[in-house]
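Apart from one protein chain that is not included, each protein chain of the complex appears where it belongs.
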Amino acid sequence: MAAAPGKIPRWVDVALIPLVNIALAFLVSGVILWTIDVNPLTALETILFGAFGYDEAIGYTLYYTTNFVFTGLAVAVAFHAGLFNIGGEGQAYIGGLGVGLGILLMDSSLPFLLILPISILLSAAFGAAWAAIPAYLQAYRGSHIVITTIMFNFIASALMVYLMVNVLIQPGSMSPESREFAPQGQLPFMHEVFGWFGLEVTRSPLNLSVVWAAICCVLVWAFIWRTRWGYEIRTVGANETAGVYAGIDPRRVIVLAMCVSGALAGFVGINEVMGVHHRLLLNFTAGYGFTGIAVSLMGRNHPIGIVLASLLFGMLYQGGAELAFEEPKVTRELVVTIQGLVILFSGALAYMMKRPIERAYLRIAGGFQRPAEQEG
Amino acid sequence: MSDPRPRQQDGADRPASEAQSPPAIELRDIDKSFGPVRANKNVCLSVRPGAIHGIIGENGAGKSTLMSILYGFYEADRGEILIGGKQTRIRSSRDAIAAGIGMVHQHFMLVDNMSVVENIMLGAESGAILTSSVAAARAELERLERDYNLDVDPDALAGELPVGQQQRVEILKALYRGAEILILDEPTGVLTPQETEQLFRILDSLRKQGVTIVLITHKLREIMAVTDDVSVMRGGEMIAHRSTAETSKEELAELMVGRKVLLSIDKQAPQAGATVLAVEDLSFVDRAGVPRVDKVSFAVRAGEIVGIAGVSGNGQSELLELLSGIKPITSGGFSLMGERFSAGRSLDPAAMRDLKVAHVPEDRLRSGLVRTFAAEESAILGYHRDPAYTGRIFMDRDAIQQDCARKMADFDVRPQNPNLKTANFSGGNQQKLVLAREISRDPRLLLVGQPTRGVDIGAIEFIHRNIVSMRDAGSAVLLVSVELDEIMSLSDRILVMFEGRIVGEVPAHEANERLLGLMMANAAPERSGVAG
Partner (left out) sequence: MIRTFTAAAAALLLSTSVASAAEIDPAVVFDMGGKFDKSFNEGVFNGVEKFKKETGISYREFEVTNETQREQALRRMAQRGADPVVGVGFAQAPAIEKVAKEFPDTRFAIIDAVVDLPNVRSVVFKEHEGSFLVGMIAALKSESGKVGFVGGMDIPLIRKFACGYEQGAKHVNGSAEVLQNMTGTTPAAWNDPTRGSELAKSQFGRGVDVVYAAAGGTGIGVYQTAKDSGKLAIGVDSNQNHLQPGTMLTSMLKRVDVAAYNAFKDANDGNWSAGIQVLGLAEDGVGWALDENNKDLISADIMAAVEAASADIVAGKLSVHDYMSDNSCTY
């Protein structure tokens, strides 16, 4: 018999605790900045202004956010099935490969309106395929998915290098990059889109894939909470024994969830390859797959939370770069440290503050109820 | 700290107070809230030294909160604790131990891969060098075992002991720390009937040695069997104190639930019809090569309840899992309404459901429900592919919600809120939800495992009535339970399982506790089951 704990309202868990965690991370970062003679408040201002202060900054922030939404959703879907997908990085990489290969084949013959849906399908299919192998190994052979997905990141990376260096490199080019896609193989930038409506916006890498990310949030929400596949995924994730009792085959659920997860991670390829670089290249994933884990944890595996967490990390990436730009004492390593502290406090130590905050809440809430009797 | 307040709502009968010695425990006006929930309201309790004092109440009545306050897990918002007549402030379990209070938790807190001696010393080592303290601890342990008739091998690994012995280790742990007051929280929940009997003998001998015992339970039979005094809690309040000799099961049940409760079931003679389930030489061998179900044969006909009695762990769970399609058949098989299932034909739970086999699983939290789901989602578990609930892509939320609300109304699930998280319902209401889900589809065969484990007394009555009415409506019912009372009052025929085999059959009207107990232990040495 668990003693009935006091009711903690949801907002404490989903809003207050993450905010306290971020505040703590900034506090520690502030101390570090202070020790190297950088005014933490000025630094914070630089980060905020650099991330949201003008249209170009917002464009960059949202561009990063787009990647984090994809990888965050990917981690969340796997998590609902009780799986820790560490392989978002590799799945994104291979998803991008799918996009790139497709566009390189299609861009001379097909119009944009055909290339776009095919590319989305290709990124999903490649990402899903890359996730399906560890999923199969977990479901039918018992290899732990954390290990295999990590391994698959390395394999993806090696595969990409091989393909880029030996096969896809533009002849005569120094860097291992493919040729640039023809215009119908490029996703329009948002500043171009705004331009069509006569709005002038400074250029940034933000492209139409941000819209796709928003659509994916809705689709993932509906998939997880409104379809029976989502129901089965959640059942197996929360209680596998109950899943078996209910006639759900956990092995199939594992493969399904990982395929959806890999497909979502693969969409990073749409943003990076089709949207920004317009060519296939190395290392475009830049760790977004790993950051997706923190995003998902922080966003409590819910699309709304993931959007907010992605915004936070987008802000940290863009604002952090601005900070390094403006403040010579702040090296890029220090920016990574600040990002790391946020991940540490809101991911790894997410529950460190849970008990104290809940206790404080109960004391305050209890105080409101019986103010006269509140005492030792 | 605070003056004794006038008692506002104390209708409790106070036990005759002993003039000569102060009470071992006296609680005065204990009050504890968790946010808006007031778990204990002005609770008063007085426990005589050297007595076994039962505290009884339904789940959520506040018993565990009260004991947690006494053992220092929580601090009361208000009120006083007196131990041996001395006002004592207990802010941690360390304070409680210092005050001579020991606690045996419902779930044991033993380190499985340590020996009994090591477990007993754990947290009470006298220094950094272990060898000398081990020797001292062993001597003390042997003395305690002798004095209190608690026989445990000091060198056995805790994890390898049967549950009943693990519990003894917990009791020894408390005594080793100098406990003179022992709190036992639902101690019999995990024990076989034999182990329960032994525990009661141990408690009796502890009482003779002057140990004061507080026994928390919701089982009336136990209260009547061992306690000297009993206090009843309901809704966070202490509503009555009785001397056990002067009360009855019926009175206590009524006090607990707040209304009259029928403890026995009136049922008609069975109208058994055609055979629904015929099991022939059914066997299941687990991965380790141990036969869990061993050539079992029996039949269940429409309109009868067949009960399977046995000490937990003798193959009953596996039998249910075989029949519901969760586990694969190793050899033999069964026919269900003429359709044959055997080792070659693999089946799955979904297919069994399509054949109108309903299954109330033994452990509802482990397999029957998903704690994190809304009740309405748990209420379709296993039936979630039914076109009534789901379209081609999206599930029909309105239909699911209405369906759940209807089930809740029919089965008196409280609170009647389909959106509430499953984990937030009490054990009895969770079980009613499972029962509602499985029964409401008019199954041909109903497989029921431990239908009332951890369920409040008021809900037990309800659940039993529903199982009987399923029988009367023509379903074949196979009931597995370790509660002999339950088996005897519900079943029309009783089978006894031992080590995977069926060792006997008794018509219900010839069954009694002694006969069944003998059959269950028949070929067995005492306490075999659990370690199996």
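Some points to look at:
Residue numbering begins at 1 within each chain, and the chains themselves are lettered A and B in the order written.
Everything that follows uses one rule, which is that contacts are C-beta pairs under 8 Å (C-beta built on N, C-alpha and C of every residue); 3 or more make two chains touch, one makes a residue touch a chain.
The structure displayed is predicted, hence computed values, not measured ones.
Shown chains touched by the hidden chain across the complete assembly: A. Across the entire complex, the residue among A:26, A:63 or A:181 in touch with the chain not shown is A:63.
Checked against the hidden chain, the listed residues A:124, A:270 or A:324 yield one contact partner: A:324. Contact with the chain that does not appear here is found for just one residue of A:117, A:171 or A:198, A:171.
Screening A:32, A:118 or A:336 against the full complex identifies A:336 as the residue touching the chain left out. Summary of contacts with the chain left out: across A:40, A:53, A:188 or A:340, the touching residue is A:53. Remark: the residues of chain A touching the chain excluded from display are 49, 53-56, 60, 63, 157-158, 161-162, 165, 169, 171-172, 174-177, 180, 200-202, 205, 272, 276-277, 279, 281, 283-284, 286-287, 321, 324-326, 328, 331-332, 335-336.
FYI, only the chains that are shown with their structure count from here on.
In terms of their C-alpha centroids, the spacing between chain A and chain B amounts to 45 Å.
Chain A contributes residues 1-8, 222, 226-228, 231-232, 234-235, 238-239, 241-242, 244-249, 362, 365-366, 369-370, 373, 376 to its touches with chain B in the complex. For chain B in complex with chain A, the residues that touch the partner chain are 1, 33-37, 39, 59-60, 63-65, 68, 73-74, 77-78, 106, 185-186, 324-326, 348-353, 359, 361, 366-373, 377, 381-382, 384-385, 389-390, 393-395, 397.
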